[in-house]
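Omission of a single protein chain aside, the complex is shown with its protein chains in their original locations.
A, B and C label the chains in the order they appear, each numbered from 1.
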Amino acid sequence: MELFRYATSVYGDKVIIGASFDLLQWFVGAGVAAVLAHAIFKWIVPSH
Amino acid sequence: MIVKDIMAPFELYQPAQLKDAFSLLDSFGKDAWKMAGGYDSLDWFKDRIVRPQAVIDLTGIAEMKGIKETPDGVEIGALTTLSEIENNPIIKAKYRLLADAVSHVASPQIRNHGTIGGNASQNARCLYFRYGLPCYRAGGNTCFADTPEGINREHALFGADRCVAVTSSDGAPALTALDAKFVLQSSSGQRVIGAEEFFVGPNVDILHLTAAKPEEILTTIRLPSAWAGKNFYFEKVADRNVWDFPLVNVAAAISVQNGAIRESRIVVGGVSAVPHRLTQVEGIIQGKALEEGTATLAGQSSTRDARPLNYNGFKIPLMASLVTRAVRNATA
Amino acid sequence: MSSHAGSVQAGQIQRHKLVDRLYHWVMAVCILTLLATSLLPIIGWKFAWLAIHWVTGLVLTVAVLFHIVRALFFQKPMSMVVDGQDLQNLGSGGRPGKYNLAQKLYHLAIAVLILSGIASGLVMLRKIDTPWWRRDPYWFSDSSWGVIYSAHDFVAMSLVTMIIIHVYFALRPDEWHLTRSMFRGWITPKEYKDHFDPKRWNAEEEA
Partner (left out) sequence: MDHKLIGKDFVVTDIEAKVTGRAKYVEDFRADGMVFCKSLTSPIPHAKIRSIDTSAALKMKGVLGILTADDVPQFPPPAQGIFAKDETFYVGEPILAVAAESEEIAVAAIEAIKIDFQELPHVVDPLESLFPGGPNARSGGNVAAGQIKLQTVKWDGADFATAGETKLPLGRPAEEWSYGDIDAGFKKAKVIVEENFVTATYSHNCMEARSAFAYWQGGKCFLYGSNQSHTAAIANISRYIGIKPDQLVFLAEFCGGGFGSKIPGYPNMAIAALMSKKINRPVMHRISRHEEYGIGSARPGFQGYVKMGFAANGKMVAADLYVVQESGPMATAGDFRAAGGALTLLYQPDAVRFRTVPVLTNTVPVGAQRGPGENQFVSVIEPMIDQAARQLNMDRIDIRIINAPDSDGKIGQDRGPLTSAFQKDALAKLKILGNWEERKKRSGQKNGTKVTGIGIGQGFHSAGSNGFDGLVRITTDGKLHIHTGVGNLGTHSHYSTARVAADLLNVNWENAIVERGDTRRGLPFNSPQAGSLTASTQSRTMYAAAMDMKDKLTDIAAQMLGGKPEDYVLGDEKVVSKSGGKSITYQQAAQKAVQLGGKYSGKEVPDELNPITKSAVAMIVGTGLIAAAKDKLPRVGTTPGLTCNLAEVEIDTETGVVEIKECFSVVDVGTVLFPLGLGHQIASGQILGIGMAHLERHIYDPKLGIPAAMGFHQSKVPTYLDIPPNIQWQAVEKPDPHHPLGIKGVGEPALGSGASCITSAIADALGGHLFNRTPVSADMILNHLSGRPPAHKPLQVNTV
């Protein structure tokens, strides 16, 4: 999996054209993971 | 370094049945390329811009070929060659508009092998896109044609959205004017959509000119009987009389009752990414007598929202003329 | 202080004025619209997104500018800045001021993301025709544009993560008083007493 999307520029160089949208699932995953981690933490260690 | 005009290797699959084609599409996913007559595909391969792992040559699938009458009209297999359509007696008798249109495609040799499905589905011919530049249509972030000095004589008057490429098909405007339905099949079923849904502009999908999904195959085009035998007109203006894409073309189907226009579908190609249907013009001329004044009115009102680029302003009078001629000269 | 509609009644501790709540929700709608118009077409839901996207982006830009001006000159900007006390509280479990450490860090992160998103997005406007200018893709080199687009893309995807986290906290029962306050503007004196350090957030004075 790549971090960026690449293209061939006008004169044949490899250029970055943007972030890879394949990463989107990982960003969603990161959000869900953070939520789960926090929820589990709170569940195991109740405040007060 | 860039090398063009020599194909990179690929695996060639030649399924004889649709279901085999679907399973190939499903198993190769993004790495598959669907090819019919090849006149669009081979250019991409030769210029090494498109490098599929697997090329699925559909031309061996018999069930996608041929023209047959149905209770609702006519069904044309997407792999039917343009020559066959041009010379088919049913099409000539009832849908002459389509026969006329495809007879103007490229050259006789190309029509002998090129298919109606491929003609309708062909990608944009924008010179920058075809050069392999990272333009919007290629997934990049730039339109090289619509720049202060860009070369855009062949580009869009309408519906440009970042990308200013146009449809170059001669068949597509005729199919749209005839209210054709497009049958898209995949391993998970089929859907039937109208021309206005099948052809998509850059505002909706900047990467594709049609709504066909990668896993779908355009198998059949249906022409409804509603427009059979109406008054038709097709004209194409190109730089050359053979082997050229249209600068502008027009396809019109007009139903006439007692000398007045009952209903019409007028579609212009080469001015937008999709066949540009003139619904406003159709409304304006509805009920009007079929005469020169109506034709002129149709032409004049057709280009109201045109937004010309550096070099394509001539398409405005050209389109107006062609629309006028379509209404003036449409005959049964 | 004020007595116009929406002002706090007796027994209510004002936390967010109407204008700030409005700002928050305008921004939320903007961000969600921006994400929907950019990401939905990518995951396969095709529609004409660009005009909505850039117009919304401009609305967001105005909203953010408004917020910056208001926060800097008409509010207490320090209330959103991480200070020594926040760090001490980490160990001691002391109560926070108006915003707790997590909120401050979240705000910091989202501010960086949104400002980057706006900055890159505004530059990208150079590439489309607007009523005010004609596109010019040659404003930057290919690779510079690539960096700008990448930044914009990463902001978008990061915002998805951030929104998931934000919504989660907003829905948590132990944060419910905060969520509620973003709707109706106030918290109860008990909530004020339980959750906040009056020395660090003098609600009376602020009101």
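Here are some notes:
Here, contacts are C-beta pairs under 8 Å (C-beta built on N, C-alpha and C of every residue); 3 or more make two chains touch, one makes a residue touch a chain.
As the structure is a prediction and not an experimental result, all values here were calculated from the model.
Considering the whole complex, the hidden chain is in touch with A, B. The missing chain, though absent from the display, is touched by one residue of B:121, B:203 or B:324; that residue is B:324. For the chain left out of this panel, the touching residue among B:52, B:73, B:150 or B:201 is B:150.
Along chain B, the points of touch with the absent chain fall at residues 1-6, 8-9, 47-48, 107, 127-128, 131, 144, 147-151, 153, 237, 239-244, 247, 310-318, 321-322, 324-325. Contact between chain A and the absent chain runs through residues 10-12.
Here is the rule we go by: only the chains that are shown with their structure count from here on.
Inter-chain centre distance (chain A to chain C, centres taken as mean C-alpha positions): 20 Å. Rounded to whole angstrom units, the spacing between the C-alpha centres of chain B and chain C is 46.
Shared interface positions of chain B, defined as residues touching 2 or more other chains, are 134, 141, 144.
Within chain C, the positions touching two or more other chains are listed as 142, 145-146, 149.
Residues of chain C that touch chain A in their complex: 39, 42-43, 142-143, 145-147, 149-150, 152-154, 157-158, 160-165, 168, 172, 174. Chain A meets chain C in the complex at residues 4, 9-10, 13, 15-19, 21, 23-24, 27-28, 30-32, 34-35, 38-39, 42, 47. Per the touch definition, chain B reaches chain C in the complex via residues 134, 141-144, 146-148, 161-162, 200-201, 203-205, 211.
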